[in-house]
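Of the protein chains in this complex, one is absent; all others appear in place.
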Amino acid sequence: MPRARFRHLAREIAEIGKGFYSRGWAFGTSGNLSAVVERDPLLLAITASGLDKSRLGPSQILGIDADEEVSFGRGKPSSEAAIHVAIVRGRSAGAVFHTHSIWSTVLSERHAREGGLKLEGYEMLKGLENVRSHEHSEWLPILDNSQDLKKLSREVADLLERQPGIHGLLLRGHGLYTWGASPREAKRHVEIFEFLMEVLARSGTRSDTG
Amino acid sequence: MPRARFRHLAREIAEIGKGFYSRGWAFGTSGNLSAVVERDPLLLAITASGLDKSRLGPSQILGIDADEEVSFGRGKPSSEAAIHVAIVRGRSAGAVFHTHSIWSTVLSERHAREGGLKLEGYEMLKGLENVRSHEHSEWLPILDNSQDLKKLSREVADLLERQPGIHGLLLRGHGLYTWGASPREAKRHVEIFEFLMEVLARSGTRSDTG
Amino acid sequence: MPRARFRHLAREIAEIGKGFYSRGWAFGTSGNLSAVVERDPLLLAITASGLDKSRLGPSQILGIDADEEVSFGRGKPSSEAAIHVAIVRGRSAGAVFHTHSIWSTVLSERHAREGGLKLEGYEMLKGLENVRSHEHSEWLPILDNSQDLKKLSREVADLLERQPGIHGLLLRGHGLYTWGASPREAKRHVEIFEFLMEVLARSGTRSDTG
Partner (left out) sequence: MPRARFRHLAREIAEIGKGFYSRGWAFGTSGNLSAVVERDPLLLAITASGLDKSRLGPSQILGIDADEEVSFGRGKPSSEAAIHVAIVRGRSAGAVFHTHSIWSTVLSERHAREGGLKLEGYEMLKGLENVRSHEHSEWLPILDNSQDLKKLSREVADLLERQPGIHGLLLRGHGLYTWGASPREAKRHVEIFEFLMEVLARSGTRSDTG
């Protein structure tokens, strides 16, 4: 049963990951995707480390537990698996996607001093789960980047606790993390944030300090 | 007979909708498309609510009447169906398309105070029905966005009555509505407006108050 | 024999035209392509008028003579056929392509007063026929747009006579004409000019008056 569900999710996130590559959101070997196969104990389907996303296939998705031990598939899980686990737990998310786009990189530097950026007044915000009106103000926080993934995943966990309403976060000079109940919802959130960040950047305006 | 025509139009608008997604004009679950199957009484083929347009297929197109009751297919029609109905009636349009692009969002905010934007002097304007020369001035009005779709659809109906020459309209921070005698004509109008808005935005000039 | 060559060229320019559409260089029904089947008397394969280039196929290519009379295929030739004929004669070109891109539209307005724009110092210039070094200065003239195609085609013919070294020209607010000995060469010239115009526009510099 978990194996069948793992296979299904592996196919789904591999297809979504190739789509992100084609948009230019996962160049190099950047970006990683995960989806929850079983929650207790945690079994997480996640992209292996160092993959060219233009060729992403289900065989490159691993099954790991909360300690990043591999139970399904061969290979090393993404080095950022600890962040995925932190989000799955902090948000009861069913899928966590991380992309590296031009605009998220540019804006995460431009708004670093304010600690985040505000997205408000756009109809597209209604694509974020539980947002019902364009008259919504979404705060997208920015965390400093770090190579200490344990430290970074604790900071992510803390942020999720302090700011329960957020739908995503930026790592400075690095990229976007967003999540959803399912891979489809997390994909939708990636598209919403990427769209709104490009709008913000091209509008030539800066968000106010949140 | 209406069923055969419904199927034909459902295939056509599903294909066009996927094309819009690939251009980045229908991210998240944004955008909706409709085409008139029968005019009296009205039978409208329209995208269901909340669809990922990257996978849009004919089975996701519903048949509704003027009261948004579903007669063909399963699902909830797009929440903006009332605007489609208003345009079908106000313009005798055969197809109504609504897209959410980066540039329409940016420009609808930038020109909100003037209530619209002027597109003039471009050869591409001749792609709009009944425009015969680049020496044409097209006014693209901007309405404030609202979550009250009944109110918004009445405002659209009023606008179409007051400004009989327009080929499209923007909702502020939201996107473009345009229409045509057929899905092909409405698709052409989407491409023309998207092209001209990008030209306007990249030209670094602002349209005068219309 | 001419029919076989017509069919071959029709397939080739239809394929190239679809590629231009996918780049966003032939939105709406804009853009037209022609290739010489026979030179004396002239038999020109040319796109029919009003086509959606996303679906361009060989059956939509017509054979016309120098008076724009249709000898192969059904339909109305592109309204700009006279310009194609002028270029075929003025340059002994084997193919003439006309595209409507964002950047050619923007730059044709920005540089209208100078009557053209200068492209110099770029390696990519070597993609233009007979250019051997990046130390080349290419003048891309801009003509005012007009709906009087006879007048416009005479102006194009005059320009080609006065400026024998040019590889293309812009119509203001309208788009690019370029040509080559073959469809492949004309396609290469479209790509070179589109590339260099985007570089010029994004460099934030203006060309000097030529």
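By letter and in written order, the chains are A, B and C; residue numbering begins at 1 in each of them.
Everything that follows uses one rule, which is that contacts are C-beta pairs under 8 Å (C-beta built on N, C-alpha and C of every residue); 3 or more make two chains touch, one makes a residue touch a chain.
Nothing here was measured: the structure is a model prediction, and the numbers come from that model.
Visitor: Need the list of shown chains touched by the one chain that isn't shown.
Guide: Taking every chain of the complex into account, the missing one touches A, C.
Visitor: If I consider the whole complex, including the chain that's not displayed, which of C:51, C:64 or C:192 touches that chain?
Guide: Answer from the full complex: C:192 touches the omitted chain.
Visitor: So one chain is hidden, and I want to know which residue out of A:36, A:81, A:186 or A:201 touches that hidden chain in the complete assembly.
Guide: Candidates A:36, A:81, A:186 or A:201; residue touching the omitted chain: A:201.
Visitor: Extract the touching residues of chain C with respect to the undisplayed chain.
Guide: Interface residues of chain C facing the absent chain: 19, 121-124, 127, 132-135, 184, 187-188, 191-192, 194-195, 198-199, 202-203.
Visitor: If the hidden chain were put back, which residues of chain A would touch it?
Guide: Against the missing chain, chain A presents residues 24, 27-30, 52, 54, 100, 102-103, 105-106, 109-110, 145, 147, 171, 173-175, 201.
The definition used in the following text is that only the chains that are shown with their structure count from here on.
Visitor: Looking at which chains touch which, would you call it a line, ring, star, complete or other?
Guide: Basically the chains just string along in a line.
Visitor: Looking at where chain A touches chain B, is over half of the residue numbers used by both copies, so same, or under half, so different?
Guide: different
Visitor: If you average the CA atoms of chain A and of chain C, how many Å lie between those two points?
Guide: About 45 Å, centre to centre.
Visitor: How many Å are there between the centre of chain A and the centre of chain B, using C-alpha atoms for each centre?
Guide: Between these chains, centre-to-centre, one finds 32 Å.
Visitor: Multi-chain contacts only, two chains or more: what residues does chain C have there?
Guide: none
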